[in-house]
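Just one protein chain is left out here, and the rest sit where they should.
Lettered A, B and C in written order, each chain numbered from 1.
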């Protein structure tokens, strides 16, 4: 018989007679969440009252510290009901010899996944023991890509030509909206009678996504007012900027900040600390990178997502950007002296040290642990991110080479099972 | 002059004389984080003592509730120092007419990004007002892909043939490690003298990644013991399973759970609630999907990542999996009656209602709000995820069509700026 | 100034006043090509008469041998006017130790690109000198993917379930159209209220694309007649089968025939024949495969397209299929004895030894040179294709390593320049 899908049995509710979707789901009355951008204890309490039997949940989410800090959350959340607590572990110190990040960093990682912090910790210590990793900010820029529809290809081309001629005016339009980000690049992609404009801005110390949206709106206003060619319609973003999406385009260019980091680990250290050899790790790399190619990933890497998600949650970054930030390439090889050379390149690090969630108390505290809170530290934070990913790749691959990978998951999962049971039944 | 990169000036520290990396970073002494998988107040305190001038940070991260709940974190974190608090907003209710999810759901979203909850809230209410979205679990399965290296292509083929013949034995080997997940599928990918085996397991109620690693290790042990052909080396994962990576392979198959969700929104509702028209939203979709294609994304979608990251953080899911879960396709079109048809398909939802962070107090509370905590709810959670993403796509695209997108960011960001200033200076 | 595009100056005709496309190109009278599927000297002559001043061209295209063979072309071309002559060079012999191809093959390559035959010749001889390459047919199947649109996701799922239940009936429907190909696999991809069905057929000795279209039409007729669920519309191909397109899906599965080929070249042979070392070739491979990954190719390979296009033209294959056939992966590494290990894997070889252009006189002659004309040889031809690509990869990479690459092009291009000049002015 043919393999239909992986479901063990027939999907319930599917084999009934054909029913009309709209009929079946005729609107009934439901309690609506009281909606507001206002963050206050009263508002939150009102929302909890609308949730039946939620007393216990309310206590957990709307705890004393959350109430105490409640005013901080204004502007970061709507329909506020409390906070979720994500445990933080400390990895490192990780020594980074970067252009901006220089020194030993203790890395706060917020995750609920067993073994994650332990793995990054091991990689970080090893890198530090080997003298630290080199890290270089290679590029920066955040884009927005409005789209314009015209009647004809000819008009689309005339429009693109006109826009190129307005460069200074567009920069001024953008400048009027922000003290920080600057319009630094632009290109037009013509597809039939459509034109995608890709505007790139300097993100300054922020992740920059809101700033570039506002600046691009100003640019579009200028264009709509001054361009003799009128578009049939336009959108301030036409899904061409790869916002929160892994894309080949962003892999090749930059989205946020692009950083490369590298380290050389002597063979003895690989053997002593990782219980494998540079040769076996290079074997893994060769087989693993073709594995990635055959499965059609964007770039070739192991687990950038693990470290980035944990660091982004801890430090108040936009966690959805893991979708794009986890893209990049890793390379392992053997040096002529038999050591392990390891490098990572991450072109889409969307990080900032101001704005977003960076000002919330716990997130700010995590940035403080890194000594990277506030203006002037975004580039260093990006270099630290690359160093953390490098630590993760080395530790992960070594675990796969030494056969530790499974055992680590097994042991830690069992520990949890036991201790959680105990905790529950206390 | 050529555009070298987007950096405003020369990168500092780069134009110095050539220095040797190893020399420059000669290992100095640094304080190491006391390392332990033990989660306790004493261990945490010891770690904080190792961080200079961290009193204020400690207070924020290691607050009273965190200390009270400390035993819960055991097995979810190593080198524990406290918790980071992520604000939670409530969207909905969202009506889902699914195979497993049926009813009105209040959606807890943990994020620090302004406007995110408001946007999902708007989309959820609209879907509910239109009678709810249909949602169907289409497939499920989580994979691991060990790789084996042989001397020759011929051996690789003989090995693959042998493994196919051991199906029942491999299932037994896997069964010996887990009461829940079952080995349900397998295939071999031969590349020269390398063989990637892709094992797919039923994830049951968990996200399943640890379970499949342990089961695959058992399978590999069986293979190594019984196969007459000896591989030169093997890895329990050869980077072919797309774990925490967007990939074309997972887009086409399943990784975790695959769900499609759809809704029909009458034109009047689009006009009244979204201030645009189905036609303009279809225009956006056509331009936006080619925008995505031209930029080389995996699938075509708007912002799956936003909603998924927020829901995953709130509900104790593995947030790094946003890297793969945010992949899928969206489709908008006009029905023959002029209504908006909208559908999303997400083949890589890595969600569970047991294991991972689902048992932590706040995360469990969020699952409770969804009435989806504990065994038996993972499939419904996956259908809810798809519904949430559908709500997000509709709201986002409508905002782009109506020109609200920028204004929402602008207003909320300003509110934050003001209120945070006030909060800071209190 | 911004870099607008790479055009040296403004595009002519663009800066005129805005004109209406339809106006500008108001239909004028033009001579139409006399249209016919009939291939005959009279028809061809009539077409030539419609082309002004084409006497010289006619003589070249409609030469004596073409007229003599004219009846052969019936059914391979419409609106016939003659033949274009593509020069053929012979590479090899290439020794292939395959499952189906076994022995030494002289490879006819039809190309107009200097250095191509010489490079494949060099690689083929080297492989033969090393004892030949191993080659294994790993899979075969050619697909068609009709698409069906329903009113709802629920209907789409019910339809897919129904179709899975009709497997034997669908096979019979397909069988009724062809003595050769058999329906061997199927899967349904649901996306909202759309269903893509992917049918895979055994290609037998043909490339199989026409056969599968006809069989799929018969399957669709059966479905339309018997399925209680009626689709709003359907297409016999919904662009999901990757026909004549490089795709991630076909890279992972099979389209046509999938073959892997490998060879081990001792270090001395690499030095003597290729003037480089296995180590340098492995260096290239590491840098080159990341180069491919960064540029976003499908798979990782050097120049499969060169050899395949030349072999496909010579042997009457469907040359447009180079678009998909040139996809695959190459791997180079050093064996423990210091030799070069090289392997190629090509999952999309669309080749046949009957049908298409294989019966035309010159193309049949080229298949005869390979001793692979007529029924029973398609699998061997696929293995030979993989061997040829392996030869090309080795020769190309060695040329890049030894610095010969440019010099070969330079010298041969100069030779041509000189000799063509002479030929012209004779």
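As a working rule, a residue touches a chain if its C-beta (ideal position, glycine included) is under 8 Å from a C-beta of that chain, and two chains touch if they have at least 3 such contacts.
Quantities reported herein were computed from a predicted structural model and do not represent experimental measurements.
The chain not displayed here makes contact, within the full complex, with A, B, C. The omitted chain makes contact with just one of the residues A:153, A:169, A:227 or A:267: A:153.
Within the full complex, the residue among B:133, B:238, B:254 or B:294 touching the omitted chain is B:294. Touch with the chain omitted from the figure is made, among C:131, C:165 or C:376, by C:131. Screening A:37, A:193, A:276 or A:289 for touch with the missing chain picks out A:193. Of the residues in chain A, those that touch the hidden partner chain are 3, 134-136, 138, 152-154, 157, 189-194, 248-249, 252, 260-262, 296, 329, 331, 341, 343-345. Touching residues on chain B toward the chain that is not drawn are 1-4, 10-11, 14-15, 18-19, 21, 151-152, 154-155, 157-158, 160-161, 164, 167, 185-188, 229, 248, 251-252, 286, 289-290, 293-296, 298-300, 329, 331, 333.
Keep this in mind: only the chains that are shown with their structure count from here on.
Two copies of one chain, chain A and chain C, form a contact in which over half of the residue numbers belong to both partners. Distance between chain centres (mean CA atoms), chain A to chain C: 40 Å. For this pair, chain A with chain B, the centres built from the Cα atoms lie 11 Å apart.
Looking at chain A, residues 3, 11, 14, 21, 185, 248, 251, 289-290, 294-296, 298, 300 sit in touch with two or more other chains.
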